[in-house]
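Questions regarding the structure given below will be posed in turn.
Rather than the whole complex, this shows some of its chains in their spots.
By written order: A and B. Residues from 1 in each chain.
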């Protein structure tokens, strides 16, 4: 679970509710037509822009973004170095017993090909294709979230315009402008809040996760290929350490 | 027919009309000069920007975007594997009987060249040229829709300014501002709605269709070239499966 995302959302909600209560009353901002137009309009535009499958997949994308848990690179190196040692000592088939302990589907697929005795080049090609496919899937998720983030303020404006036109056309005296304007501006508030606190930052986080996950997969690919070539645990460690910073590299040395 | 597009438009219209009726009266928003300036101005600017042919072609582009029906990639693979089997068993000429059953013009062209006995390289070259041409035609459609989407709010502003200037210059007392402002803001409403509910999302959908269709055509190209080389149905399937995700690949295996 990504602590920063959860903390950020909680902290943001507290700040917003606190400010609203300090200045007025949260009841003012609970406005059904405002929700309908901002979130309904955004949903409609997102359905028109993307396909049904992409649209329905957005919830699983958001859930993954919130619950995403990256394995630290040092841990990845530690594991692959162990597998290299097992491979050297007992042969590739001995790795079969390790597979049930692994959760990461990508690492399982790599080791399975290694156990099946496929040659290094076809292992590398298949694993790199998976990395590329994941990247495209993630970039689609980010694209949808960014579109939702840019769509919210637009429909908020549409909602505010509906409110203003209705209010202005039926008001009797300028004294009523204030109250009607307040209601109309609630739409703009929700559009700005949803875009800037939820959709745009979540899209950014998905981009960060995508980078991290791509790095992990590239490290696993490098490790599996090195094991497939029968290289020593030390050589496997060195090939995987290229991907991490000098400072973290020392920590890894201590662990193995 | 693309369900998401149709559902999105219907849902969006319901949300907008519902909100308008809840807050006021839809009659307020039916305003001929507002329609004239937003859609007339946008049409004029689009004609100046693009050529007559491109401008008139926009309706068929929108129709195609709404009615577009992609053949699922597994279906494409299944067909091409069958053609490979026929080609192996009875020779390329036996494929002649299959052609009347195919609807996709691109697949027909590829198979026809195969039956005509053209060499693999010239088949690949011609088919890739078609893919590139389609991409350019689609990107032109997306460019027109995006221009329309950015033009609508601009002419909406022009319309609102005309309304404001007219209203302000003939009003007698500030009490009249409200009603006049309501009429002027209806232009801004239509500009924002047309851009964000119709033109920008349709442009985005066209971009999605373009990607899907390009992928299909690349898969067909890979398949036809493999058949032209006389490869086995299994080899044809493997070459086409490279383009789809691991999860879908398994489904295909089951079908063939």
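Basically, a residue touches a chain if its C-beta (ideal position, glycine included) is under 8 Å from a C-beta of that chain, and two chains touch if they have at least 3 such contacts.
Note that the structure is a prediction, hence the values are computed from the model and not measured.
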| item | value |
| --- | --- |
| Per this structure file, total copies of the shared sequence (2 shown) | 5 |
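The definition used in the following text is that only the chains that are shown with their structure count from here on.
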| item | value |
| --- | --- |
| List of subunit B residues in touch with subunit A within their complex | 2-5, 7-9, 11-12, 15-16, 18-20, 22-25, 28-29, 174-175, 177-179, 181-183, 185-186, 188-189, 192-193, 195-198, 200-202, 204-205, 208, 242, 245-246 |
| Residues of subunit A defined as touching subunit B within the complex | 33, 36-37, 40-41, 43-52, 54-55, 129-130, 133, 137, 147, 151, 154-155, 157-159, 161-171, 173-174, 177 |
